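As you look at this complex, bear in mind that one protein chain is not there, while each of the others sits in place.
Labels run A and B following the written order; every chain starts at residue 1.
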Amino acid sequence: MAEKAYTVKLGDVSRLLGKIAKEKYDVIVPTTQDGDVLYLPFKDGMGVVMDHGNPLTPPKEFFLPQTDELVKYKKEGKGFKAEVAKSSLDCKRVLFGIRPCDVHALMCIDLPFKDTYDDSYYLQKRANTLILAMTCNEPGDNCFCASMGCGPDLDDNYDLLFTNIGDMLYVKVGTDEGKNLIDTAPEFFDEADKKDAKARSAKIKEVENKFKRKLDTKKLGRLKDKFDDPTWQEMADRCIKCGGCNYICPSCYCFNVVDRTYGDDGVRERSWDGCMLEGFTRMAGGANPRQANVERMKQRYYHKLQYFNDRYGRHLCVGCGRCTDVCPVEINMVDYVNKIIGGA
Amino acid sequence: MASEYLPKQAEILSVKKETADTSRFRMKFVDPADREAFEYQPGQFVEISVMGAGEVPISITSSPLIDKGYFELCIRDTGKVTREIHKLGEGDIVGIRGPYGNSFDIKSMQGKEVLFVVGGLGLAPLRPVINGVVASRDEYKGVKILYGARTPGDMLFNEDLDEWSKIDGVEVLTTVDRADDSWKGNVGVVPKLFEKTEIEPKKTVAVICGPGIMIKFVMKDLLGMGFKEKDIWLTMERHMKCGIGKCGHCNIGTKYVCIDGPVFTFDQIKDLPDPY
Partner (left out) sequence: MEKVITTCPYCGSGCSYFLCVEDGKVIGVAPNRVHPISKGRLCVKGWNAHEFVHHPGRLTKPLIRKGGNLVEASWDEALDMVANRLKGIKEKSGSDSIGVLSSAKCTNEENFVMMKFARAVIGTNNVDHCARLCHASTVAGLARAFGSGAMTNSIDELEHADVILVTGSNTIEQHPLIAVRILKAVRDHGAKLILVDPRSIQLSKFAVIHAKHKPGTDVAWINGVMNVIINEGLADEEFIKTRTEGFEEMKKLVMDYTPEKVEEITTIPADTIREIARTYARASAASIVYSMGITQHTTGTDNVLSCANLAMITGNVGKPSTGVNPLRGQNNVQGACDLGALPVVYSGYQSVADENVRKKFSEAWGAEMPSAPGLTVVEMVNAAADGKLKGLYIMGENPMLSDPDLSHVKEGLEKLEFLVVQDIFLTETAELADVVLPAESYAEKTGTFTNTERRVQLVNKAVEAPGEARPDWDIVSDVARRMGYDMKYNSAEDIMTEINKLTPSYTGITYQRIRENWGLAWPCPTLDHPGTPYLHKDKFTRGLGSFHAVPFKPPAEETDDEYPFILSTGRMLEHFHTGTMTRRSDTLDREVPKGFIEMNPKDADAIGVRNNWPVRVTTRRGSVVTTARVTDGIPEKMLFMPFHFREAAANMLTNPALDPIAKIPEFKVCAATVEGVQ
């Protein structure tokens, strides 16, 4: 859309978000706490970090929380009463600073969560959250979003898109809701001129050349003939089965469901689960189709880079590099996959 | 907010013990509107829950043609949730979601002989399929039911097996892994029953359900006999949580067993990484 573009001074961002938060929105921002960058609800006076590497814990925690209540129940006599837990988001929320890769990750999760049945808990949070995305200026050591077509720029699926072009943010408008947001605080926005637009393009170009890692995506098709490649075993031998690569992945969406009863009242809740864990596929009696760690390792990689694409037409990996960051034994996704597919 | 995860209440009408660890639960929805809305096909399953213990997928073993006003589940006590279900009896309320999953397209089998190869609890999901086929027996070339259980005491649905065997053109063969004194029939694994009957692979559709290891051997034999891959139907079992294609537990390759299955023809799954 040939929308107008704007700029915001870096120094104004905190006040801008403060004003938005005073309107009807909850605002979530990247901020520093205990030395690391995290997404947290914005509070007055909170430092919003703008030139940061991506937070390790991905924003999926606000759409598919690590633990989320599904159903509340009460045991009564021979039966029970049950109702939908109020874990859904009924107010509007603004997520500021989300990176292009993580926006793509939400687009990934949208697909299964709309497939055949709607996952209303997730979809409601999606619908009620405005995406104020921010393009990346500093790819992390393990980032490869550019290889996956998921960064460093973002084409759509945002309400507003910011780019840090020095002492100001360049703002692209993606939706009417995004434009409305600007209209609630017009005093912070200036109209962008050609020079600003140029600065933005130059910035994106510059970042594109900064990636240290590239996944040879053209050769990913070879994976289907690599099921018996010995590298999988090499990776499995190293893996300490922490599940971290699943938990931390912005596009991993698998969950477990458990009941917790306190007296007569209880809650059925779901929590992040992962295909790297042995119990994920074990069935009653002990039979397990993916008993060996190497089978689980393959499931994760093939699901990410082949199966999901075959079903939904896009890869389930956005190249954020978190699974490598979080892996205690440093199983580097790009290095190993390139090795397997004979990539660069 | 509407939620596909919210279970509906169903009351247990009766419990019939089938074997030492398996019982058949007859139930109906408490709310007439739920009863009305509950339409299912042979091969589909429900998610049944006991609040506090959890939720598990169970095939519907009743038949939409025969069983009106109620439905039936045949459940083996194998773990946390199923153990709790077995503690329940008449009048107790459970949670039900569904029906979920696809079903057997028995119309497509018309004109052919239908060969059921079944092990143990596998008879529960196939029972409505068999009932569906024998209900219009004339549309099919013939029906063969090969059924094996661990011991004679583990045989399910003995009355049904009896009834079916009385129908013209329906052949029922049974076997057990381990016999006892009362058993006069066949002893050995299910594939051994292939020797006891005539099978014309070109004119037959095979429907298989049983433990993974049985399926593996049966598949080998059927393919060896010359069955076409698309003429072999099977149901797959996987660890499940949501039943609606979200939680990822039942994912194999490009498929979710819960929404794309549990019923597959062999050509649909033969390229999956670890089908059984």
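One rule holds in what follows: a contact is a pair of C-beta atoms (placed from the backbone, for glycine too) under 8 Å apart; a residue touches a chain by one contact, two chains touch by 3 or more.
In this text, all values refer to a predicted model and were calculated from it rather than measured experimentally.
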| item | value |
| --- | --- |
| Interface partners of the hidden chain - shown chains only, full complex considered | A |
| Which residue of A:G79, A:P112 or A:G243 touches the chain not shown here | A:G243 |
| Sole contact to the chain not displayed, among A:L56, A:V84, A:L123 or A:A197 | A:L56 |
| Sites on subunit A contacted by the missing partner chain, in the whole complex | 33-36, 38, 40-41, 56-57, 61-62, 65-68, 237-238, 240-244, 247-248, 256, 258, 260-262, 271-273, 277-279, 282, 286, 325-330 |
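Following the convention adopted for this analysis, only the chains that are shown with their structure count from here on.
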| item | value |
| --- | --- |
| Cα-centroid distance, subunit A relative to subunit B, in whole angstrom | 39 |
| Residue ranges of subunit B touching subunit A (in the complex, touch as defined) | 1-7, 9, 11, 30, 49, 51-55, 78-79, 82, 91-93, 95, 211-212, 237-239, 241-242, 244-249, 251-254, 259, 273-274, 276 |
| For the subunit A and subunit B complex, residues of the former touching the latter | 70-71, 73, 75, 78-80, 82-84, 88, 112-113, 115-121, 124, 227, 253-259, 261, 266, 268, 270, 273, 275, 280-285, 287, 289-290, 295, 298-299, 302-303, 307, 310-311 |
